[in-house]
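Removed: one protein chain of the complex. Kept in place: all other protein chains.
To keep things simple, chains are lettered A, B and C as they appear, and every chain counts its residues starting from 1.
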Amino acid sequence: MAPAEVMTFDTELSQCIEDCLACQRVCLETLTYCLGKGGRHAEAKHLRLLMDCAEICQTSANFMLRGSELHSRTCFACSEVCGRCAESCARLGEDRLLKACADMCARCSESCWRMGGGVMPQTPNPEAAQRAANLPA
Amino acid sequence: MAPAEVMTFDTELSQCIEDCLACQRVCLETLTYCLGKGGRHAEAKHLRLLMDCAEICQTSANFMLRGSELHSRTCFACSEVCGRCAESCARLGEDRLLKACADMCARCSESCWRMGGGVMPQTPNPEAAQRAANLPA
Amino acid sequence: MAPAEVMTFDTELSQCIEDCLACQRVCLETLTYCLGKGGRHAEAKHLRLLMDCAEICQTSANFMLRGSELHSRTCFACSEVCGRCAESCARLGEDRLLKACADMCARCSESCWRMGGGVMPQTPNPEAAQRAANLPA
Partner (left out) sequence: MAPAEVMTFDTELSQCIEDCLACQRVCLETLTYCLGKGGRHAEAKHLRLLMDCAEICQTSANFMLRGSELHSRTCFACSEVCGRCAESCARLGEDRLLKACADMCARCSESCWRMGGGVMPQTPNPEAAQRAANLPA
């Protein structure tokens, strides 16, 4: 038994917890890396997304670890933030660390999307509705 | 100028930040109180909701304070968690502290709902869709 | 009664909670401001201190709000981080926001120092004491 796994969750939930924890970690590591590198890597929007992603991943993992019945809500928010963070990292190109972060964010986004029940935002606001319609199923 | 207010946000955003921070705080205070009181106050489900609510309020406030463009997502999750926590506190009756917590959670839920754009969950899963349909507008 | 104050703490503890919460907030607001401003304001070391300070203030406030008997430990760590963050903000000069952040950090540092008991953890473990003695002043 790995030291950090004392409980048994169902497989999908368990995978989502792993993904959120791994994503939180890689986002903070990438933040440290980008701060040190400066330039395009340290643009406000990118750094903010890394902070956002690390924080919602942590919150989302904590909801699942606490066995909260409301974890689908935090997972859904997490899915969207991870998706944006993945794009932001991917745009920075071929850098090995950024690529690892983009991959992990994309994986976590997918994992949280399933856990969030594929909840899809709908709103009387037609612009937002359009954006939602354009989201992958 | 209050020491903690160095930036100017628009009124509604600013109010939502205040509400999240106040709600986070009252939930932790109520958690402490309920832990000490035991019995119905310390039932697992209620304590978990207080922890959930404190954490998502913190995350939601932090997204807004960082100026994140994704704050509507965390606000939306926060709105739902606050709503549930308000109910859980209200069910515990006439206790002054619980009542203050229920009121603050309800206020924060409303505030976050507006900030989240009144996003309403929709899903191909009919059970979840039904639950969503039963939510107040 | 302010909505977020449902419990009565002793005056000094209560003030320390206020200071930590206000400091957490101003640090995140200043982080947002500095990210937007760029240049010296967005140097890695400064941004990292703002993130560190916001996080330990939050943790420290949460320990006190939970009534944890170990809050002196988190307050002590908080005191040092706030002190460094105050210096970092003060070095950036006459900017109104940075100055407000420096002031709040200095106040919180002092408040946490008192709450941490001016802790000088002592240990019967001679090995650890030796390691400590070998640290740079």
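We take it that a contact is a pair of C-beta atoms (placed from the backbone, for glycine too) under 8 Å apart; a residue touches a chain by one contact, two chains touch by 3 or more.
Because the structure is a prediction, the values reported are computed rather than measured.
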What does the interface between chain B and the hidden chain look like in terms of residue numbers?
32, 35-36, 38, 42, 44, 47-48, 51
Please give every residue of chain A in contact with the chain that is not shown.
1-7, 21-23, 25-26, 28-33, 36, 54, 58, 62, 65-67, 96-97, 100-101, 103-104, 107
Contact with the hidden chain only, please: which chain C residues?
48-49, 51-52, 55-56, 59, 62-63, 66-68, 70, 73-74, 76-77, 80-81, 84, 113, 117-123, 125, 127-133, 135, 137
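Throughout what follows, only the chains that are shown with their structure count from here on.
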Pick same or different for copies chain B and chain C, depending on whether their interface residues overlap by over half.
same
Using CA atom averages as chain centres, what separation in Å is found between chain A and chain C?
28
I'd like to verify one number: the distance from the centre of chain A to the centre of chain B, where each centre is the average of its C-alpha atoms, in whole angstrom.
21
Just how far, in Å, is the C-alpha centre of chain C from the one of chain B?
25
Touching two or more other chains - residues of chain A:
48, 51
